[in-house]
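Once you've had a glance at the structure underneath, I'll fire off some questions.
Yeah, one chain of the complex is gone here, protein chain that is, but the others are all in their spots.
Presenting subunit A:
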Amino acid sequence: MVKSFGPVTAVAGVDLAIADGEFFSMLGPSGSGKTTVLRMIAGFEQPTSGRVLLDDRDVTGVPPFARDVNTVFQDYALFPHMDVRANVEYGLRVKRVGRAERRERATAALETVRLGGYADRRPTQLSGGQRQRVALARALVNRPKVLLLDEPLGALDLKLRREMQLELKQIQRDVGITFVFVTHDQEEALTMSDRIAVFNDGRIEQVDTPARLYEAPATAFVAGFVGTSNLLRGSDARAVFGRDGTFSIRPEKIHLDDDAEPTKARGTVRAVVYLGSVNHYLVDLDGGGTLTVLRQNLRDSTDSALDQEGRRVALSWDDAHVIDLDDSGAGQPVGAGTETQEAP
């Protein structure tokens, strides 16, 4: 699909196949086109070119109200002049479902999102997290083929967001509906998704499982956007790997020692970032470039960790964990011939 707004191209060319019952996330920075794709699936936007197929049926020209798809909006869009029950029943009401069945299904949907006792409240009387659940119940009650979620957790605080992530995943497993989830939060996407499409600049960089995205990013953008980027390019790369290219190693795959043989690279600790259970060591390599090394605080006390600043260290890693981003086979570890990637 392609979507342009006047001279601005929001989606430059996206081709996606989402499987039935999948928890699928569209991850990317703001302005990368993920929300536009979501709105095209919902029917609020028409693609400039391309088609939307739902269960093999072409729904490209079908208006939103005739699509078997429901949306949880970013700001929830609850109807303020109706109570919670009327909000949840709305979709059934406009489809002329009988009063008794409507009531029954709305009650069940509210139970699913653990808001059983809130049916008579007004949306204004609910907290952000509760409104979010009502929006979810209002969409789920229609049993759509696909549920679209447009950054639904963005307005919640961190603790609540973590809770809702787990709960959303649980609800998706229980109801078995395909979820298409838009987010810019990589942790959120990794936590919940079966598969993730990473968007950048109106295109998809990579579609893969969370583990594959993390372990085998196809491009430098994915390596940087998902997890901490640890890139070595050009001459920095040559000094370590013996040839030019763009390489990435995840911080937790690097072993840091005072003096170890064999070693892959030597350098100086420029800074230690204390993060509680783990520390980040920023190491300037002798051959140029900087790598971030993650180390758990298993034995180190805070003081001894911070004391490492300015010290000479030796870095080592398993070649299987080095990702060659220039490889046309994209996302294959350097030692892929002998190593097998662990299945997610």
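The criterion applied here is as follows: contacts are C-beta pairs under 8 Å (C-beta built on N, C-alpha and C of every residue); 3 or more make two chains touch, one makes a residue touch a chain; residues count from 1.
In this text, contacts and distances are computed from a predicted model.
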Answering from "Putative heme exporter protein CcmB", "NADH-quinone oxidoreductase subunit J", "Phosphonate C-P lyase system protein PhnK" or "Spermidine/putrescine ABC transporter permease": the UniProt protein name of the missing subunit is "Spermidine/putrescine ABC transporter permease"
In the whole complex, of A:Thr35, A:Thr112, A:Asn142 or A:Asn230, the residue touching the missing chain would be A:Asn142
Kindly state which of the options A:Asp58, A:Asp75, A:Glu104 or A:Glu163 is in contact with the chain not pictured. A:Asp75
Touch with the omitted chain, as defined above, among A:Leu27, A:Ala42 or A:Leu231: A:Ala42
Thinking of the whole complex, not just what is shown, which of A:Gly91, A:Pro152 or A:Pro251 touches the missing chain? A:Gly91
If the hidden chain were put back, which of A:Ser30, A:Ser49, A:Thr124 or A:Ser277 would touch it? A:Thr124
The missing chain sits against subunit A at residues 42-44, 63-66, 69-71, 73, 75, 77-81, 90-91, 93-95, 122-124, 138-139, 142
